[in-house]
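Provided herewith is a single structure, encoded as structure tokens, for subsequent inquiry.
Every protein chain but one is kept in place in this view of the complex.
Entry: chain A
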Amino acid sequence: MFKLNLKIALRNLWRNKGYTAINILGLSVGMACCLLIFLFIRYQTSFDNNFANASRIFRVVSTWEYPEGIFRSKGTPRPLPPAMREDIKEFEKVAAVQHSSAILKVNLPDGSEKLKVNRAIFFAEPELFEIFNFNWLKGNPSVLNTPNTVVLTDTVARTFFGSAEQAIGQSVIMNQGQPLRVAGVLANMQPNSSFPLNIVVSYKTYRDPNMQSWGSVTSASECYVLLKPGVHPASLQAPISRFLKKYYDGTAPGKEGHLLQPLADLHYNADYGNLAGQIMPRNELYGLAVIGIFLILTACINFVNMATAQAVGRSKEVGIRKVMGSRRKELIVQFLTETLAISVLSLLLACVLAEMALPGLNSLFRENLSFSLFSHPVIFVFMVGLVLLVSFLAGFYPALVISGFSPALAIKNKISQAASGGMGLRRVLVVVQFAITIVLIIGTIVILEQMRYVRNQPLGFDTQAVALVSVPNDSLSRPRFANLRDRITKIPGVTEVSLCDAPPSSMNNNQSSFSYNSTRDETFQINVKFADEHYQRAFGLKLAAGRFLARRDITAEYVVNETLLKKLNVREPADALGKYIVCQGVKAPIVGVVRDFNNMTLRETISPLLLCSRAASYELLAVKMEGKAIMQAMPQVEKTWNEVLPEYVYSSSFMDEQIANYYESERVTGTLFKVFAGVIMFISFIGLFGLISYVATQRTRELAIRKVLGASTAELVQLLNRSFIVMVCCANLVAWPLAYLFVTRWLSQFNYRIELTVWPFALAMLVSITVTLATVTLRSYRAAKTNAIDALKYE
């Protein structure tokens, strides 16, 4: 029976080649997008879920409550892990990890240098490997109990020493002179992991002046804990608050707190971040899933429209089958078989499309997704599910309608449009489809417009042709800074060189409490940037009062921004000059006020800012060049740098590239919206074309009569188009409020945002009407042009 059904189904599809093509095209494009979205979501949700004790693993994170809000960090004070191990009995294991980077040198047996690289390294306690069951190829966690040992992953061991076997016992020289013995080799880390622990150095090797300081926290020092079996994280509130009371005296402006963040949250929580630096907020995944559902929905709507439209043509067949004794259930099964055949064909095409689009998706997300059924059988399950869902969604209603025809009427070909699901339902479906399309069009316009606005927003400083060259800051390199700066300044094309800890706009911000002209700390924090006297010219900062910093190696004077004065209620910038600020234990006068510039990304507002000199904190060399000279100057900068600092590794980036990076996620969202709006538009409009083809065929006779009565081609085209235009206008009315809600919510995360005007809405309406007109006219013109005689002759 099934075989017969399938055969009839395929014949029917073949007979209506045009409609079949439209159905398959729409469905397969929708399915391909769904498939890609699924691959992406599957990959993103697979992070960190293959550890044995995953449900018991937590990260300790820090919070500070200020009057203006909570400040969060994934780091903990360095003395926290040992203290927690001692005090909180509910923890089975506690492990400290310190994220850092180092210059690593590997020598050949004869003592000459084999390679020198700057790599991210992790200082970790052996307990970390008891919490996380990483796979050890050589050695075991206990080797990390000894100072000056290092554990490498297989790939790193191969690059450094040729193979895992050869690596054991060899030495790696860290930061010019500290030899580390390779004591273990780990299996390679999975790409879907928040733990890129490629080079792990024993924690006992780690030295830092703040080793015992509870007041200094960097986000690079993380602490992981393993709860004892059966301990509920909520039950730990009491021990943690006892712990807080014991170690914090409560005098700092921000009230300290520590929370336990579950392992499963690490990859998704943008408040904290993780060691791998890859975050995928769950909201974005949900957003993608919703778009996926929209896509399938629009494709299914096409299908339902076409199927019910064609139903009249099938009525005679239904009548005859019924007279022959077929029951309604059997007819439903038959029509569902047809839908199933279309869905399966579409899926095959969708697989091809998805495979073709995958490289594009990978480069957009900078990920490495693969479409491999064998390593991830869940993909196969998803595809089967998708086919069944689509067949049911798209096939069930038409099957119900068609199988419901009365046989007596059906045989006499007297089934009218009204009985076959009618134009009413189809109109509603088309309106829904268009509403979805229009929401996406508006969303796309607003997102692109906002991105353009952000890019063109004056930042208050010069971003063009500024290279940011990192410089090592230690007792060996610091004395060479002056020489380095002098030599780079002399390179032709270089106009200014400044040493600083961060560019004006940066993701790395140093917040500190301070007092202004009194001994009491202010209730808010200040953003401190360390820079030398050339910083103003290198970045083109403007002064509002006073002068910029003078040449000093230690902090002896401060320059502040206008926002700080506003927050302190100082009206005239000049009034602040000469007043004293105490920050990080240094009391110094204000000598100048700079005009506000964006010191964070444009999602945030400008914060109060303090500029001062401190050679010990410089990490960057900002090289301002003439725009045309960049190509010639950059290699020379690198050459000079390597001559002055031969034992270090050079790296550089450009200011404008860095700023573009802040908006990476907006770029991805923008591209996604462009693509998906395009795809949904495509699906909707081929559906529309199918529908108008059907309507035109249905109304051939009417058109012919009207033509004979004297209607011109233009009038007939207008007649056919009118109802579609009305539908699109309705869809616009439905879509506008939805789109408004969506875009205002999206825009609210930006502090600098476009005014939402009426024109994205108007443009969406214009686009939808134009494309509808074009699509519909294409077909209705042909219908209106046909010879009236042919339509009227064989009545």
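Rule of thumb we're sticking to: contacts are C-beta pairs under 8 Å (C-beta built on N, C-alpha and C of every residue); 3 or more make two chains touch, one makes a residue touch a chain; residues count from 1.
By definition in this document, contacts and distances are computed from a predicted model.
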item	value
Complex member absent from the view - protein name from UniProt, among "Response regulator", "Phosphonate ABC transporter ATP-binding protein", "Carboxypeptidase-like protein" or "Glutaconate CoA-transferase subunit A"	"Phosphonate ABC transporter ATP-binding protein"
Full-complex contact with the absent chain, from A:103, A:705, A:756 or A:771	A:705
Residue in contact with the excluded chain [from A:8, A:448 or A:792]	A:792
In chain A, positions touching the absent partner	701-702, 704-706, 708-712, 715, 787-789, 792-793, 795
